[in-house]
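Note that one protein chain of the assembly has been removed; the remaining protein chains are unaltered in position.
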């Protein structure tokens, strides 16, 4: 399994075998976190992190990952970069990417929400970097996908349906019921995490239910991929527009607020309008009563959790909440992906 | 002396023996700064630094400390964090602290002045992080305390009354006279450093004099602890409201501007009002004439020094100024505290 030099922009770009190779390494790294086998993989190497949008969890976990592999992640904010835009002089992506490839072992990029003018522009930018860079481009969340979150999710679920932390059983996810439900809240979140959740759940053979109010559908391309993934493994895909219907028999419940397909208008991310629209749908909160109707379902969320709106405290902090395990797994999957795509395996 | 996992929020929380263990290790680390005994203690480990308020010295010294212990300090500014507040959606301290405990060996927090709505709110926030985190919380200066400054202070004084850099003699401080004097200036400084100076000086048996204009008293709880510390070692505590009286016979002179107890009003830090109030008291400057009345006293200050107002150049850059030694000691005491509370002693 030679993944050296590969970009990681969406899980759908990698084969099931490649994803499993990364997940297996991640589990091994979780069990033996500071083993010397792992702490020299990026020795003296640099990983550039480009945060067009701020982030805490993603920055913390990527920078930790580089440190634990013996390397160093540089925290870069492109507002300090003079990149060429339609209206201002500056450096082209070609020049930036070609020079950065001389310095670093890999480049992570985060760009979404108000930093992009239309849905897909963030992902386009990543693809443009990938076109010119000779080192791997790692998606740290764009407007379409968040593959590291998807990997952390499926690893966390497989630990709960396996033998616990660091001992996931991916085969046990096959045929389980995955509910992704839109949730109340005012955070106007973009689609990257939930879309990756659909892709990865379906990739691992889960039956997928998307519950959302009318007018909150996700990217048709992601639905199409999800359906194809389900079909390939004999699983089912459905959408429901009722806030209650999806819980019955669910094994994994994922609730999160997200914006409507109209979030971008005239080159702008209309956050306030989305917050207002979202406020007109109440009752989309995961609570204990709903969880009781699942098949001993676990609760999952990519965090930060909007407690009281997306989910009650009782569920988020409850005994069937996987949120902290999933968050921890961000570290381990990212270490594995960095090791495989840019690691100095020879030492 | 097992300090692994302990928080360090105020020196008063630690026993005299525990403080001395840290100080002894700090002196050893100063004498043998890059010895391999010390450079693997945090190997591949991460220390999170949360700067609600900016800082140069604290950031430099903590980040150096992590590097010298073989680890890495992440510089994090919470304005990039979506933390829940009374009026905005975001992540709870519970969630933030529990996830960060999965990534890092420890967490440092700095929060004071304009970033808190009332005196004590900063310290409350640290205690809330400490409640949920399963790794040590290190106070990098809150609105009440600055324990790492206090440790650097006492180490510096004990070096001057001992055998020089890296060879402090703490017993020699017993019975010495410590003058903490309010000073002119427009920096509207908070109380954390001076309060820690009172606590640590009294803890090590010094006679304490606080000189300040009427209306500039510090936290009654700190005065009470200081008096109790003095009483326990047979030392004295007094306050004077004259800018001259305290110098006679002093062995250590600490002058610094600080705000009045009315600095917070209606949830805001009234910096301009405090600067104006401060300007009405002149002549509170440490100068050579005053130092001449001490018992060969040394001058100490946590820096940055407001030269010309808090102290004259002649004294600050003079042969009895301990300011650079104390500043250097920030590095060594922080290394020792990090090593003891979060160090991978087993290698």
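Every chain is named by a letter (A and B) in the order it is written, and numbering of its residues begins at 1.
What we mean here is this: a residue touches a chain if its C-beta (ideal position, glycine included) is under 8 Å from a C-beta of that chain, and two chains touch if they have at least 3 such contacts.
Please read all numbers here as calculations on a predicted model, not as lab measurements.
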item: Per the touch definition above, residue among B:107, B:133, B:291 or B:327 touching the missing chain; value: B:327
item: Listed residues B:187, B:206 or B:315, member touching the removed chain; value: B:187
item: Selected residue (touches chain absent from view) among A:21, A:76 or A:245; value: A:76
item: Touching the absent chain when the full complex is considered, from B:64, B:93, B:121 or B:245; value: B:64
item: Chain B residues that touch the omitted chain in the full complex; value: 34, 39, 54-57, 59-61, 63-64, 67-68, 70, 72, 75, 185-187, 303-307, 309, 316-317, 323-324, 327-328, 331
item: Contact set of chain A toward the excluded chain (per top definition); value: 43-46, 48, 71-72, 74-76, 80-82, 84, 89-92, 94-96, 98-100, 102-104, 344
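The rule is simple: only the chains that are shown with their structure count from here on.
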item: Computed distance of Cα centres, chain B from chain A, in Å; value: 41
